[in-house]
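Note that this complex is displayed minus one protein chain, with the remaining chains in position.
Up next, chain A:
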Amino acid sequence: MSNQGNNRVPEQIQEKGVAVFRPELRENEELERFRVSVKNGNALARTKTEIALYAAVCLAILLVPVFLQDAFLLNKYARYLVFGMLAVSLSLSWGYAGILNLGQAMTFGIGSYCMAMMLKLKTIPVHTGADGLPDFMVWNNVTELPWFWTPFYSPLFGVLAGILLPAGVAALLGWFVFKGRVTGVYAAIITLAAMVVVQLVIIDQQAFTGGFNGITDLGQFDVAGFTFDAYGSSSYYLVAICLTVTLFLALAITKSKAGLIVQAIRDQEDRVRFFGYDVALYKIFIFSVSAAIAGLAGMLYTVVMEFASPTFLGVPLSLSVVIWVAVGGRQSLLGAMLGALIVTGVQGALSESETFLDTWTLIMGLLFVLVVLFLPQGIAGAFASLARRFERQRPAPKQAQHAEPIANGREIESTR
(Lines give C-alpha, C1' and ligand atoms only; values in the text may rest on other atoms or scores of the structure.)
Protein backbone atom coordinates (compact mmCIF):
# COMPACT_ATOMS: atom_id res chain seq x y z
CA MET A 1 0.00 0.00 0.00
CA SER A 2 2.67 2.44 0.99
CA ASN A 3 4.81 1.03 -1.75
CA GLN A 4 2.20 1.94 -4.26
CA GLY A 5 2.15 5.38 -2.78
CA ASN A 6 5.87 5.74 -3.40
CA ASN A 7 5.55 5.66 -7.12
CA ARG A 8 2.83 8.21 -7.09
CA VAL A 9 4.93 11.14 -6.05
CA PRO A 10 7.05 11.44 -9.20
CA GLU A 11 3.93 10.71 -11.19
CA GLN A 12 2.16 13.57 -9.55
CA ILE A 13 5.03 15.88 -10.28
CA GLN A 14 5.19 14.70 -13.84
CA GLU A 15 1.52 15.12 -14.38
CA LYS A 16 1.78 18.62 -13.07
CA GLY A 17 4.54 19.41 -15.53
CA VAL A 18 2.86 17.92 -18.56
CA ALA A 19 -0.64 19.11 -18.04
CA VAL A 20 0.01 22.74 -17.33
CA PHE A 21 0.97 24.71 -20.39
CA ARG A 22 -0.35 28.09 -19.47
CA PRO A 23 2.14 29.82 -17.23
CA GLU A 24 -0.56 31.57 -15.22
CA LEU A 25 -1.90 28.20 -14.17
CA ARG A 26 1.38 27.12 -12.71
CA GLU A 27 0.43 27.49 -9.12
CA ASN A 28 3.55 26.15 -7.68
CA GLU A 29 6.83 27.70 -8.44
CA GLU A 30 8.76 25.31 -6.21
CA LEU A 31 7.44 22.25 -7.97
CA GLU A 32 8.15 23.80 -11.35
CA ARG A 33 11.68 24.54 -10.38
CA PHE A 34 12.05 20.99 -9.15
CA ARG A 35 10.72 19.60 -12.41
CA VAL A 36 13.03 21.77 -14.49
CA SER A 37 16.03 20.85 -12.42
CA VAL A 38 15.24 17.14 -12.60
CA LYS A 39 14.93 17.45 -16.37
CA ASN A 40 18.27 19.17 -16.63
CA GLY A 41 19.83 16.65 -14.31
CA ASN A 42 21.12 19.22 -11.88
CA ALA A 43 18.97 18.42 -8.86
CA LEU A 44 21.73 16.35 -7.38
CA ALA A 45 24.33 18.98 -8.17
CA ARG A 46 22.14 21.54 -6.47
CA THR A 47 21.87 19.42 -3.36
CA LYS A 48 25.64 19.17 -3.35
CA THR A 49 26.08 22.94 -3.55
CA GLU A 50 23.51 23.28 -0.79
CA ILE A 51 25.45 20.93 1.47
CA ALA A 52 28.68 22.76 0.69
CA LEU A 53 27.03 26.08 1.52
CA TYR A 54 25.64 24.76 4.81
CA ALA A 55 29.00 23.27 5.72
CA ALA A 56 30.79 26.54 4.97
CA VAL A 57 28.45 28.53 7.20
CA CYS A 58 28.70 25.99 10.03
CA LEU A 59 32.47 25.99 9.75
CA ALA A 60 32.54 29.76 9.96
CA ILE A 61 30.39 29.60 13.08
CA LEU A 62 32.63 26.97 14.64
CA LEU A 63 35.74 29.03 13.96
CA VAL A 64 34.54 32.15 15.76
CA PRO A 65 36.10 31.34 19.19
CA VAL A 66 39.50 30.92 17.55
CA PHE A 67 39.55 34.62 16.76
CA LEU A 68 37.50 35.86 19.66
CA GLN A 69 38.31 35.39 23.31
CA ASP A 70 35.95 37.89 24.90
CA ALA A 71 33.77 35.84 27.28
CA PHE A 72 30.90 38.28 27.23
CA LEU A 73 30.75 38.39 23.43
CA LEU A 74 30.99 34.62 23.17
CA ASN A 75 28.06 34.28 25.52
CA LYS A 76 26.09 36.77 23.43
CA TYR A 77 26.89 34.99 20.18
CA ALA A 78 26.00 31.64 21.71
CA ARG A 79 22.63 33.14 22.55
CA TYR A 80 22.16 34.24 18.95
CA LEU A 81 23.05 30.75 17.76
CA VAL A 82 20.37 29.32 20.02
CA PHE A 83 17.89 31.65 18.36
CA GLY A 84 19.19 30.44 15.01
CA MET A 85 18.39 26.91 16.03
CA LEU A 86 14.90 27.95 17.10
CA ALA A 87 14.47 29.55 13.68
CA VAL A 88 15.51 26.31 11.98
CA SER A 89 12.84 24.47 13.94
CA LEU A 90 10.14 26.91 12.86
CA SER A 91 11.32 26.86 9.25
CA LEU A 92 10.84 23.11 9.29
CA SER A 93 7.21 23.32 10.31
CA TRP A 94 6.23 26.61 8.68
CA GLY A 95 8.35 26.71 5.56
CA TYR A 96 8.31 23.03 4.73
CA ALA A 97 5.01 21.81 6.13
CA GLY A 98 3.00 25.00 5.97
CA ILE A 99 2.08 24.83 9.64
CA LEU A 100 2.46 28.34 11.01
CA ASN A 101 3.29 27.67 14.62
CA LEU A 102 2.68 30.88 16.52
CA GLY A 103 3.53 29.03 19.71
CA GLN A 104 6.99 27.80 18.82
CA ALA A 105 8.21 29.25 22.09
CA MET A 106 6.06 26.74 23.99
CA THR A 107 8.31 23.79 23.20
CA PHE A 108 11.36 26.03 23.53
CA GLY A 109 10.23 26.96 27.03
CA ILE A 110 9.47 23.38 28.03
CA GLY A 111 12.97 22.34 27.02
CA SER A 112 14.41 25.27 28.88
CA TYR A 113 12.50 24.38 32.04
CA CYS A 114 13.60 20.74 31.85
CA MET A 115 17.22 21.85 31.78
CA ALA A 116 16.64 24.36 34.55
CA MET A 117 14.99 21.79 36.81
CA MET A 118 17.90 19.45 36.32
CA LEU A 119 20.49 22.16 36.96
CA LYS A 120 18.54 23.44 39.96
CA LEU A 121 18.62 20.06 41.65
CA LYS A 122 22.36 19.97 41.08
CA THR A 123 22.79 22.97 43.39
CA ILE A 124 20.99 21.34 46.28
CA PRO A 125 23.94 19.68 47.98
CA VAL A 126 25.70 23.04 47.88
CA HIS A 127 22.95 25.51 48.71
CA THR A 128 21.04 23.15 51.00
CA GLY A 129 17.59 24.58 51.37
CA ALA A 130 15.50 22.93 54.05
CA ASP A 131 15.57 19.17 53.41
CA GLY A 132 17.35 19.71 50.13
CA LEU A 133 14.58 21.62 48.43
CA PRO A 134 15.10 24.28 45.75
CA ASP A 135 15.07 27.73 47.35
CA PHE A 136 11.81 28.99 45.84
CA MET A 137 9.97 25.92 47.12
CA VAL A 138 11.15 26.68 50.61
CA TRP A 139 9.85 30.25 50.25
CA ASN A 140 6.50 28.86 49.14
CA ASN A 141 6.28 26.44 52.08
CA VAL A 142 6.56 23.33 50.00
CA THR A 143 7.66 20.53 52.31
CA GLU A 144 8.61 17.81 49.93
CA LEU A 145 9.90 17.58 46.41
CA PRO A 146 6.97 17.13 43.96
CA TRP A 147 6.93 13.81 42.08
CA PHE A 148 7.64 15.37 38.70
CA TRP A 149 10.81 16.94 40.03
CA THR A 150 12.42 13.78 41.38
CA PRO A 151 13.48 12.16 38.09
CA PHE A 152 15.41 15.32 37.25
CA TYR A 153 18.08 14.27 39.71
CA SER A 154 19.37 12.22 36.81
CA PRO A 155 21.11 14.42 34.24
CA LEU A 156 20.48 11.87 31.52
CA PHE A 157 16.76 12.01 32.23
CA GLY A 158 16.85 15.80 32.22
CA VAL A 159 18.52 16.00 28.82
CA LEU A 160 16.26 13.35 27.30
CA ALA A 161 13.17 14.98 28.78
CA GLY A 162 14.20 18.33 27.30
CA ILE A 163 13.98 16.81 23.84
CA LEU A 164 11.33 14.13 24.20
CA LEU A 165 8.86 16.04 26.35
CA PRO A 166 8.47 18.92 23.84
CA ALA A 167 8.21 16.37 21.04
CA GLY A 168 5.57 14.47 22.96
CA VAL A 169 3.57 17.56 23.78
CA ALA A 170 3.73 18.62 20.15
CA ALA A 171 2.70 15.16 18.98
CA LEU A 172 -0.29 15.27 21.28
CA LEU A 173 -1.27 18.76 20.16
CA GLY A 174 -0.61 17.81 16.55
CA TRP A 175 -2.74 14.70 16.87
CA PHE A 176 -5.54 16.81 18.32
CA VAL A 177 -5.29 19.47 15.63
CA PHE A 178 -4.34 17.64 12.45
CA LYS A 179 -6.56 14.60 12.95
CA GLY A 180 -9.41 17.07 12.98
CA ARG A 181 -8.10 18.54 9.74
CA VAL A 182 -7.73 21.94 11.28
CA THR A 183 -5.47 23.96 8.99
CA GLY A 184 -4.12 27.38 8.22
CA VAL A 185 -5.14 30.27 10.38
CA TYR A 186 -7.07 28.16 12.87
CA ALA A 187 -4.12 25.84 13.48
CA ALA A 188 -1.95 28.90 14.03
CA ILE A 189 -4.37 30.28 16.59
CA ILE A 190 -4.57 26.94 18.43
CA THR A 191 -0.78 26.81 18.76
CA LEU A 192 -0.81 30.34 20.11
CA ALA A 193 -3.58 29.59 22.61
CA ALA A 194 -1.91 26.37 23.75
CA MET A 195 1.29 28.23 24.46
CA VAL A 196 -0.48 30.90 26.48
CA VAL A 197 -2.20 28.16 28.53
CA VAL A 198 1.12 26.51 29.36
CA GLN A 199 2.63 29.86 30.25
CA LEU A 200 -0.30 30.77 32.50
CA VAL A 201 -0.07 27.43 34.30
CA ILE A 202 3.66 27.86 34.87
CA ILE A 203 3.16 31.36 36.23
CA ASP A 204 0.27 30.26 38.39
CA GLN A 205 1.95 27.22 39.97
CA GLN A 206 4.55 29.34 41.70
CA ALA A 207 5.35 26.80 44.36
CA PHE A 208 6.47 24.23 41.81
CA THR A 209 7.78 26.33 38.94
CA GLY A 210 9.05 29.54 40.48
CA GLY A 211 6.17 31.54 38.98
CA PHE A 212 7.05 34.89 37.46
CA ASN A 213 10.62 34.67 38.65
CA GLY A 214 11.28 31.44 36.86
CA ILE A 215 14.03 29.12 38.04
CA THR A 216 17.21 30.99 38.84
CA ASP A 217 20.50 30.40 40.58
CA LEU A 218 21.33 27.23 38.69
CA GLY A 219 24.27 24.89 38.74
CA GLN A 220 26.49 24.48 35.71
CA PHE A 221 25.84 21.93 33.04
CA ASP A 222 28.45 19.20 32.85
CA VAL A 223 28.92 16.02 30.87
CA ALA A 224 31.19 13.31 32.26
CA GLY A 225 33.08 15.69 34.47
CA PHE A 226 33.51 18.37 31.83
CA THR A 227 31.79 21.59 32.86
CA PHE A 228 30.28 23.98 30.36
CA ASP A 229 30.93 27.49 31.51
CA ALA A 230 28.23 29.87 30.24
CA TYR A 231 30.86 32.55 29.72
CA GLY A 232 33.46 30.57 27.88
CA SER A 233 34.21 28.92 24.60
CA SER A 234 32.99 25.54 25.87
CA SER A 235 29.34 26.59 25.90
CA TYR A 236 29.76 28.32 22.58
CA TYR A 237 31.12 25.13 21.04
CA LEU A 238 28.32 23.12 22.63
CA VAL A 239 25.73 25.37 21.03
CA ALA A 240 27.55 25.59 17.70
CA ILE A 241 27.96 21.83 17.41
CA CYS A 242 24.33 21.19 18.33
CA LEU A 243 23.32 23.78 15.75
CA THR A 244 25.44 22.15 13.05
CA VAL A 245 24.05 18.72 13.82
CA THR A 246 20.42 19.88 13.84
CA LEU A 247 20.91 21.90 10.68
CA PHE A 248 22.18 18.89 8.75
CA LEU A 249 19.64 16.60 10.36
CA ALA A 250 16.85 18.95 9.33
CA LEU A 251 18.32 19.22 5.83
CA ALA A 252 18.39 15.43 5.59
CA ILE A 253 14.77 15.26 6.68
CA THR A 254 13.68 17.74 4.03
CA LYS A 255 15.47 15.69 1.39
CA SER A 256 14.04 12.39 2.61
CA LYS A 257 10.89 10.90 1.20
CA ALA A 258 8.89 11.92 4.25
CA GLY A 259 10.25 15.42 3.82
CA LEU A 260 9.14 15.54 0.19
CA ILE A 261 5.67 14.34 1.10
CA VAL A 262 5.46 16.97 3.80
CA GLN A 263 6.29 19.63 1.22
CA ALA A 264 3.69 18.19 -1.11
CA ILE A 265 1.17 18.47 1.72
CA ARG A 266 2.08 22.11 2.15
CA ASP A 267 1.33 22.77 -1.50
CA GLN A 268 -1.68 20.56 -2.18
CA GLU A 269 -2.96 18.89 0.93
CA ASP A 270 -6.02 17.31 -0.63
CA ARG A 271 -4.13 15.85 -3.55
CA VAL A 272 -1.69 14.10 -1.23
CA ARG A 273 -4.60 12.80 0.79
CA PHE A 274 -6.28 11.42 -2.31
CA PHE A 275 -3.11 9.49 -3.08
CA GLY A 276 -3.69 7.59 0.11
CA TYR A 277 -1.12 9.17 2.39
CA ASP A 278 -2.03 9.76 5.99
CA VAL A 279 -1.63 13.51 5.87
CA ALA A 280 -2.16 14.00 9.59
CA LEU A 281 0.58 11.50 10.43
CA TYR A 282 3.18 13.29 8.32
CA LYS A 283 2.18 16.62 9.79
CA ILE A 284 2.44 15.26 13.33
CA PHE A 285 5.86 13.86 12.46
CA ILE A 286 7.30 17.14 11.21
CA PHE A 287 5.59 19.10 13.97
CA SER A 288 7.21 16.86 16.61
CA VAL A 289 10.64 17.01 15.01
CA SER A 290 10.35 20.77 14.96
CA ALA A 291 9.33 20.74 18.62
CA ALA A 292 12.23 18.49 19.57
CA ILE A 293 14.68 20.91 17.95
CA ALA A 294 13.01 23.81 19.71
CA GLY A 295 13.26 21.89 22.99
CA LEU A 296 16.96 21.32 22.45
CA ALA A 297 17.38 25.01 21.70
CA GLY A 298 15.52 25.80 24.91
CA MET A 299 17.86 23.60 26.94
CA LEU A 300 20.90 25.26 25.43
CA TYR A 301 19.39 28.65 26.13
CA THR A 302 19.16 27.78 29.81
CA VAL A 303 22.78 26.64 29.78
CA VAL A 304 23.85 29.93 28.21
CA MET A 305 21.56 32.26 30.16
CA GLU A 306 21.79 30.38 33.47
CA PHE A 307 18.09 30.67 34.26
CA ALA A 308 14.64 29.76 32.93
CA SER A 309 11.78 32.22 32.89
CA PRO A 310 8.12 32.15 31.85
CA THR A 311 8.99 34.81 29.26
CA PHE A 312 10.68 32.02 27.32
CA LEU A 313 7.18 30.77 26.56
CA GLY A 314 5.86 34.22 25.82
CA VAL A 315 4.03 35.62 22.85
CA PRO A 316 6.77 38.20 22.13
CA LEU A 317 9.48 35.57 21.72
CA SER A 318 7.19 33.36 19.68
CA LEU A 319 6.38 36.12 17.28
CA SER A 320 10.02 37.18 17.10
CA VAL A 321 10.86 33.72 15.83
CA VAL A 322 8.25 34.15 13.14
CA ILE A 323 9.90 37.45 12.15
CA TRP A 324 13.37 35.94 11.95
CA VAL A 325 12.16 33.11 9.79
CA ALA A 326 10.10 35.39 7.58
CA VAL A 327 13.02 37.77 7.08
CA GLY A 328 15.53 35.01 6.44
CA GLY A 329 13.30 32.94 4.22
CA ARG A 330 10.93 30.36 5.56
CA GLN A 331 11.63 27.80 2.88
CA SER A 332 15.34 27.67 3.53
CA LEU A 333 16.71 26.24 6.76
CA LEU A 334 19.96 28.13 6.35
CA GLY A 335 18.08 31.29 5.40
CA ALA A 336 15.90 31.06 8.50
CA MET A 337 18.93 30.56 10.71
CA LEU A 338 20.81 33.45 9.16
CA GLY A 339 17.65 35.54 9.46
CA ALA A 340 17.69 34.92 13.21
CA LEU A 341 21.39 35.73 13.46
CA ILE A 342 21.04 38.91 11.41
CA VAL A 343 17.94 40.26 13.14
CA THR A 344 19.05 39.47 16.68
CA GLY A 345 22.59 40.58 15.87
CA VAL A 346 21.49 43.95 14.54
CA GLN A 347 19.08 44.25 17.44
CA GLY A 348 21.83 43.52 19.90
CA ALA A 349 24.20 45.99 18.26
CA LEU A 350 21.63 48.77 18.04
CA SER A 351 20.22 48.31 21.51
CA GLU A 352 23.60 49.20 23.01
CA SER A 353 22.92 52.84 22.22
CA GLU A 354 20.00 54.42 24.04
CA THR A 355 18.37 56.18 21.09
CA PHE A 356 18.33 53.14 18.83
CA LEU A 357 16.89 50.84 21.45
CA ASP A 358 13.55 52.61 21.19
CA THR A 359 13.47 53.16 17.48
CA TRP A 360 14.71 49.65 16.79
CA THR A 361 11.38 48.01 17.56
CA LEU A 362 9.72 50.50 15.27
CA ILE A 363 12.19 49.75 12.50
CA MET A 364 11.78 46.03 13.01
CA GLY A 365 8.01 46.29 12.73
CA LEU A 366 8.36 48.26 9.51
CA LEU A 367 10.97 45.88 8.15
CA PHE A 368 8.69 43.01 8.91
CA VAL A 369 5.69 44.51 7.15
CA LEU A 370 7.86 45.31 4.13
CA VAL A 371 9.26 41.77 4.02
CA VAL A 372 5.78 40.29 4.17
CA LEU A 373 4.60 42.61 1.41
CA PHE A 374 7.51 42.45 -0.99
CA LEU A 375 9.68 39.45 -0.07
CA PRO A 376 7.34 36.64 0.88
CA GLN A 377 10.23 34.18 0.57
CA GLY A 378 12.60 36.30 2.64
CA ILE A 379 16.24 37.05 1.96
CA ALA A 380 16.98 33.45 0.98
CA GLY A 381 14.20 33.57 -1.59
CA ALA A 382 15.57 36.81 -3.03
CA PHE A 383 19.02 35.26 -3.32
CA ALA A 384 17.63 32.12 -4.91
CA SER A 385 15.82 34.08 -7.59
CA LEU A 386 18.93 36.17 -8.19
CA ALA A 387 20.96 32.99 -8.57
CA ARG A 388 18.45 31.62 -11.01
CA ARG A 389 18.63 34.77 -13.04
CA PHE A 390 22.40 34.41 -13.33
CA GLU A 391 22.04 30.79 -14.23
CA ARG A 392 19.64 31.69 -16.99
CA GLN A 393 21.97 34.29 -18.45
CA ARG A 394 24.67 31.70 -18.81
CA PRO A 395 24.57 29.62 -22.06
CA ALA A 396 22.01 26.77 -21.95
CA PRO A 397 19.27 28.07 -24.25
CA LYS A 398 17.18 25.01 -23.47
CA GLN A 399 17.07 25.97 -19.87
CA ALA A 400 16.11 29.54 -20.66
CA GLN A 401 13.01 28.30 -22.40
CA HIS A 402 11.91 26.58 -19.26
CA ALA A 403 12.85 29.33 -16.96
CA GLU A 404 10.96 32.06 -18.76
CA PRO A 405 7.43 30.93 -17.94
CA ILE A 406 8.41 30.52 -14.32
CA ALA A 407 9.31 34.14 -14.13
CA ASN A 408 5.97 34.96 -15.67
CA GLY A 409 4.19 32.79 -13.19
CA ARG A 410 5.88 34.54 -10.36
CA GLU A 411 5.01 37.92 -11.71
CA ILE A 412 1.37 36.99 -11.82
CA GLU A 413 1.56 35.64 -8.34
CA SER A 414 3.04 38.77 -6.94
CA THR A 415 0.62 41.13 -8.65
CA ARG A 416 -2.43 39.26 -7.51
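What we mean here is this: contacts are C-beta pairs under 8 Å (C-beta built on N, C-alpha and C of every residue); 3 or more make two chains touch, one makes a residue touch a chain; residues count from 1.
Note that contacts and distances are computed from a predicted model.
Student: The complex has one chain missing from view, so what does its UniProt entry call it, picking from "Urea ABC transporter permease subunit UrtB", "NADH-quinone oxidoreductase subunit D domain-containing protein", "Heme exporter protein C" or "HmuY protein"?
Tutor: "Urea ABC transporter permease subunit UrtB"
Student: Which is it among A:Cys58, A:Ile190, A:Ile215 or A:Leu313 that touches the chain not included here?
Tutor: The single option touching the absent chain is A:Ile190.
Student: I'm checking contacts with the chain that's been left out. Which of A:Gly132, A:Pro146, A:Gly276 or A:Gly365 qualifies?
Tutor: A:Gly365
Student: Could you tell me which of A:Ala250, A:Ala326 or A:Ala380 touches the chain that is not displayed?
Tutor: The missing chain is touched by A:Ala326.
Student: Please give every residue of chain A in contact with the chain that is not shown.
Tutor: On the chain A side, contact with the omitted chain comes from 100, 102, 176-177, 180, 182, 184-186, 188-190, 193-194, 196-197, 200-201, 203-204, 315, 319, 322-323, 326, 358-359, 361-362, 364-366, 368-369, 372-373, 376, 416.
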